[in-house]
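One protein chain omitted, others in place.
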């Protein structure tokens, strides 16, 4: 099998992006499958174009996009992406779309078809905090997740894909107050667990991971 | 015009629900429109059934469902509801569905068709903290919002509807640590602003209210 | 009896200070006692000088200083002030002392001699969140509290005094994320309860209000 895993370049006021830093630490092979790593620009539309080209080029079985979730305490495996771009800040090319659909002919939302609850369960078994998230926001992270799932639902129907948000790493919060972080080692370990789980689990489990809000 | 506004009964470990407490303080009439108030049980499916019956009975132009978001700091106007029930705790009838669709023939998600950004803007103009939220969770709040929007999209096509989450009120956090609250007066005032805005605004504004995550 | 209550002027990036705003709403008389209100500048040393002059001028029985604690969720009645100025930001006159004692001949710390636990208890009985705090920080709030208690312990031995921190009010957090607030009405009501409790309670109660950290 082939697994494509992507991370964004730094955005906002950050000089690194823990998503791609963690991806760089991954091995190139696991469970007889190749891991292909790709850095995506934090740019609306262009990120999806680059992702689609890479999917066509390497024909992966599984695609996992990863992004930074500054302020979150745990590895959060996203459940769903929504058909909206609503940017709080400019992306890395200066775009700031407000309330625009990502694909006009797309569905309102797409659900990840990764075994998201198995991934959370396996990360937690390794003593790393993880949970399901029901929102990837409305910036480029939701955008790429929606784009990936739109492509899977319309063009690449046998592929599996989804999105994982990771916390800041400690060096990013040295001068921030009350801001959680997670070690790069644990983030990278979690991504490897997510890859292995996505390769091996055919039918997801039903664990209590819902949110009241 | 007629506006139906609903709030849930208390759930979890709470003895009151600030949503319905705030609704009780609303006037019965505003801007020449009637406000009809309805308390819904925090119960999967049954809440939607009761809501549908009431909509058929009174034929409102606008339906706003309101729920408690313990832990949130602001009035949060929900953007979207997703087609999933995934309960962290039992509802008030003992049900705890895990990863089940709400309506098998429903879309993956529905967007609120209330003027959500105008509502946020007008609440903030009244010096009350408010923002857009991209997730109503996966418990009964998302369930009723999805149910309402499913009904609007399939049966009641000219109606407007959406969901608003409100924080705890101060008396609920007396013995909780680091838990935000908002005065019942400000919650109720916000709901009245939401009603008035929904009555008067035909086309929503585009303000910067997106979320990075 | 006479009660002197003080609040600071706005500091940092804020245009109002909820402490003095709440004080302005207090009555001039309660329980047959006069309430005298004083706004203090958020300035090291000068604030203590002005406070001392006012104490000499009006000879109050009880002195309560009040300050803004942006980020706190509850009314926090301070237990202790420490003999250190360590400013994170400049005060309103541009001073920024680092690790300097407030009074060289002062004790390391002074405890409030207000009935702090009775105050917390009575505020909570009125359904307003309150707790004891073990640190007033190291900026001008701790400075004035230490100065007041130094004066009480060295010159004005029969007087009672202490410090209360209050949260932001809602209008201050409109554009802040995850920042708690409390209505001005509840803050002002809490200060009146603190005054009444300080007038009437001779011996404080022992309630469970300690902090693990």
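Which chain is which? They are A, B and C, in the order written, and residues in each are numbered from 1.
Just so we're on the same page, contacts are C-beta pairs under 8 Å (C-beta built on N, C-alpha and C of every residue); 3 or more make two chains touch, one makes a residue touch a chain.
Being a predicted model, the structure only gives us computed values, none of them experimental.
Participant: Out of A:42, A:83, A:118 or A:186, which is the one that touches the chain we can't see?
Facilitator: Once the missing chain is taken into account, the touching residue is A:186.
Participant: Identify the residue among C:104, C:157 or C:206 that touches the chain left out of the display.
Facilitator: Going through C:104, C:157 or C:206 one by one, C:206 is the residue touching the chain not shown.
Participant: Which residue among C:30, C:84 or C:201 touches the omitted chain?
Facilitator: Considering all chains, including the one not shown, the answer is C:84.
Participant: Which residue numbers on chain A touch the omitted chain?
Facilitator: Output for chain A: 73-74, 124, 127-129, 170-171, 173-174, 177-183, 185-186.
Participant: Please identify, in ascending order, the residues of chain C that touch the omitted chain?
Facilitator: Chain C touches the missing chain through residues 12, 67, 69-72, 79-80, 82, 84-89, 96, 98-99, 107-111, 117, 132-139, 141-142, 165, 204, 206-213.
Just so we're on the same page, only the chains that are shown with their structure count from here on.
Participant: In steps of 5 degrees, what rotation angle do you get fitting chain B onto chain C on the CA atoms?
Facilitator: 180
Participant: Centre to centre, by mean C-alpha position, how many angstrom separate chain A and chain B?
Facilitator: Roughly 29 Å, centre to centre.
Participant: Enumerate the residues of chain B that touch no fewer than two other chains.
Facilitator: Within chain B, no residue touches at least two other chains.
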